[in-house]
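Every protein chain of the complex appears in place save one, which is left out.
Now for chain A:
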């Protein structure tokens, strides 16, 4: 095994560990702000996983949309909506402990068995590639309607969010 392959695998495990550490911080932290920042770390690790899955474009999109937009939106939501006192002592995770552990363990083992046992038939021949022009062509020709609908949904969501955040129909 060459040195480059070893370095690539070590980087892969670093991304996996980053993802899991961020997820643990997001799920278990006592403070809301730490949970949101843990989510940002987790999403950065997932961006690295997308890189290993062959798509540099989605790596960039993950960092731009998820880390750059959604996490910042959540940080703003926390900072605008809560008083400093509430942020300082928010999000105690003291209850439902046994229920949470039971639900997650049951879900994990229930889904782990088919994941380990199933075999997935690999497609015989590739009809496309990972290149950006092919992705753009697929997005704008074959999935054109879905693409337009997503943009309409996003517009409706933003308008609805503004209406909700400014106090509803009365004000």
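Going forward, contacts are C-beta pairs under 8 Å (C-beta built on N, C-alpha and C of every residue); 3 or more make two chains touch, one makes a residue touch a chain; residues count from 1.
Here is the rule we go by: contacts and distances are computed from a predicted model.
Looking at the choices "Branched-chain amino acid ABC transporter permease", "NADH-quinone oxidoreductase subunit K", "Acetolactate synthase small subunit" or "Acyl-CoA dehydrogenase", the name in the UniProt record of the chain not drawn here is "NADH-quinone oxidoreductase subunit K". Annotation for chain A: contacts to the undisplayed chain at residues 1, 5-6, 8-9, 12-13, 16, 19-20, 23-24, 26-28, 32, 35-36, 38-39, 42-43, 46, 49-50, 52-55, 57-58, 61-62, 65-66, 69-70, 73-74, 76-78, 80-82, 86, 90-97, 99-101, 103-105, 107-108, 111-112, 115-116, 120-130, 134-135, 137-139, 143, 146, 150-151, 153-154, 156-158, 160-162, 164-165, 167-168.
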